[in-house]
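Missing here: one protein chain of the complex. Every other protein chain is in place.
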Amino acid sequence: MIAVIQCKDQVGLVATISNVLAAEQLNITSLREHVDPIENRFFIRIEVDKEVPKAMLEAKLRSLLPPEAIVAVNPRTEKKIIVLVTREYHCLSDILVRHHFKTLGASVQHVIGNYPMLEDICQRFEVPFSHISHQDLPKEVFEQKIMDVLLNHQPDYIVLAKFMRILSPSFVTAFSSHIINIHHSFLPAFAGANPYRQAFERGVKLIGATAHFVTDQLDEGPIIAQQIIPVTHSFTAADMVKAGKEIETSVLARALRLVFDDRVLVYKNKTVVFE
Amino acid sequence: MIAVIQCKDQVGLVATISNVLAAEQLNITSLREHVDPIENRFFIRIEVDKEVPKAMLEAKLRSLLPPEAIVAVNPRTEKKIIVLVTREYHCLSDILVRHHFKTLGASVQHVIGNYPMLEDICQRFEVPFSHISHQDLPKEVFEQKIMDVLLNHQPDYIVLAKFMRILSPSFVTAFSSHIINIHHSFLPAFAGANPYRQAFERGVKLIGATAHFVTDQLDEGPIIAQQIIPVTHSFTAADMVKAGKEIETSVLARALRLVFDDRVLVYKNKTVVFE
Amino acid sequence: MIAVIQCKDQVGLVATISNVLAAEQLNITSLREHVDPIENRFFIRIEVDKEVPKAMLEAKLRSLLPPEAIVAVNPRTEKKIIVLVTREYHCLSDILVRHHFKTLGASVQHVIGNYPMLEDICQRFEVPFSHISHQDLPKEVFEQKIMDVLLNHQPDYIVLAKFMRILSPSFVTAFSSHIINIHHSFLPAFAGANPYRQAFERGVKLIGATAHFVTDQLDEGPIIAQQIIPVTHSFTAADMVKAGKEIETSVLARALRLVFDDRVLVYKNKTVVFE
Partner (left out) sequence: MIAVIQCKDQVGLVATISNVLAAEQLNITSLREHVDPIENRFFIRIEVDKEVPKAMLEAKLRSLLPPEAIVAVNPRTEKKIIVLVTREYHCLSDILVRHHFKTLGASVQHVIGNYPMLEDICQRFEVPFSHISHQDLPKEVFEQKIMDVLLNHQPDYIVLAKFMRILSPSFVTAFSSHIINIHHSFLPAFAGANPYRQAFERGVKLIGATAHFVTDQLDEGPIIAQQIIPVTHSFTAADMVKAGKEIETSVLARALRLVFDDRVLVYKNKTVVFE
């Protein structure tokens, strides 16, 4: 069982929480705590060795913590997700394979593509796919169609696995801190479109990818994970795109594992990642 | 102030410890806990925001923890070290520079070399150097001479910065868990002598280095840190040695930082590293 | 068009080869050359900007090079491979996805499993699968059955994607330098069975994987690629296996890309990799 809590910092929070757990005869097998001194914010993730009723333990913790505390006990181990894609297969395929072999830590309920070509790979893994084209549609109509699918499923997270449309602030706000995007650069370098072309023209020696929560500020949301790979003068812009796909797949997989394992806490524009 | 504790695991240890700290009005700013379920062993490192008398707090904690608990409160922030070297300058120079600019987290009290050539660099940084040759001496006499210097200084740690003599079990036991060695390979690959030659002949694509505590089992002590760098077919054995020196310097610096910052707990043949 | 050549070293080889290319009005767009001074061996890989008849160019080059020279001009860009598996899905799935989307640089002709459970994933990608059990069969009969499939397809390479049976020297010799294996450790550390268990017990801080050509010396063949990932005290042996699968998938994919792109030359127990 896992408990994840954040609240305003004060003396005695760990004692308060651990006393509750000890009273339930729960043994803490792993504990990570962090205080952000600038924000005066307390973050904690605790793994214990036994199960007790989730609602009871949450209630006991909430009754002793500051009222604004965010307390989540025993989040279900398998999350539910919806994946949004455009045309590129690499991140989606990786997610589908892990889903299929039950190593994703989440269940893919549905895939939505604004182009039709990734329906085939979804069908091969018996995952429902909806083609919702953005063409000839006002943005609000396009997004409402996506929203209809989402509301039907009540997913824990929405994963943008190379979804190349910019979502409107109202959409993003509706799923605040629950939309995960993979951006094809080492943010904040090369924000915006065509980062590999920019990287090629700048002659960089590393390229990267960034997984982050989506906010209404494009490419500015809280970063979950980043990785890089070396490139050389011999890479064309197309080679950089190809190398980038490897790192995009890898960093998104890592970010999803961290999120689904309840290791990522969000506060304002940053994450606390208890790896 | 930092508290580092290890003991047999049981329910309620975090509560016990955090209650003591809360009673002293100490706010926990960072906490890492780990339980080794196979060894049934509890490890914790806590940073708090204020200072209270070390002896008082240690006594309070010990009185409430199992009798075999190892409790260290407020370890002095600047450790004292003795460095043993042979002929290679790279690790020693890095340590001396950081010592000189007070960024090592430790003070180098003395350097002992079984060859004389590194005396010069020590003198440049006004660090005392003793040349204690192993030649024509029985091992026990050689080691007794080293021991005499050590006992004179009562260092917290002995750092083998490319010291190419094997210390006897009795010497090692006398400073158990307090001797840190840099081994020029990614242990356990290429244990023993000439690891770069072995790596070259095997045609590996990565070489590494390992910083570990020394035990009476050669190259078998608890590992603190390891790093690797890529090599290619174009590397001669000499090139591998040269590349290896970079990684040796870097991994030893990292291990020392972790140890001096009280982030490394040792139990049996392993370390817990709270980075 | 790509030319890959190796032979005994002597003065003038680059001139000889580049004169032939210049006479054909071929412009060299990328050239890598390496001389192994210990083996007195010359290796070269040349990319040129146009196509000329393969047989003609090979014949011209051979006529001017030492008789023992190994000359391969314009190797077909899409290789043919057979994949051997046991029970683990991760490397196979990655290969199947890349094959399906035509980014593998090779075509998977057939998959052979000594257990039946990976047939399902092959069927999803319409790749033929044969279940050839090793149980109750003498090794030579088991291997003859595999051999029959191989001879039927004449693959360029055989990929052991977590195939957990040891092939006999006679089998290996029959496909010398054409069998690629992924080994679940950073060789030569933890050769043999259960490397993650060994790594866990040793308390290492990095684990790795090695892709290599198979020879009749178990785990001793020429290394193509190696990678590592950091692990910590918090990893159980099972966590190390899980982390290891990520790195196995990644390093095998990288090795295959290098081999299929004609960037790996083998001589004795080592590879020259022109990345």
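Some points to look at:
Note that the chains are named A, B and C in the order they appear, and that numbering of residues resets to 1 at the start of each chain.
Just so it is clear, contacts are C-beta pairs under 8 Å (C-beta built on N, C-alpha and C of every residue); 3 or more make two chains touch, one makes a residue touch a chain.
Nothing here was measured: the structure is a model prediction, and the numbers come from that model.
Listed for chain B, the residues touching the missing chain in the whole complex are 30, 89, 93-94, 97, 100-101, 103, 121, 124-125, 234, 242, 246, 250, 253. Touching the omitted chain from chain A are residues 34, 36, 186-190, 202-206, 208, 222-228, 232-234, 269-273, 275. Remark: the residues of chain C touching the chain excluded from display are 9-15, 18-19, 21-22, 25-35, 37, 44.
One rule holds in what follows: only the chains that are shown with their structure count from here on.
Mean C-alpha positions place chain A and chain B at a centre distance of 37 Å. With centres set at the average Cα position, the gap from chain B to chain C is 40 Å. Multi-chain contact residues of chain C (touching two or more other chains) are listed as 234.
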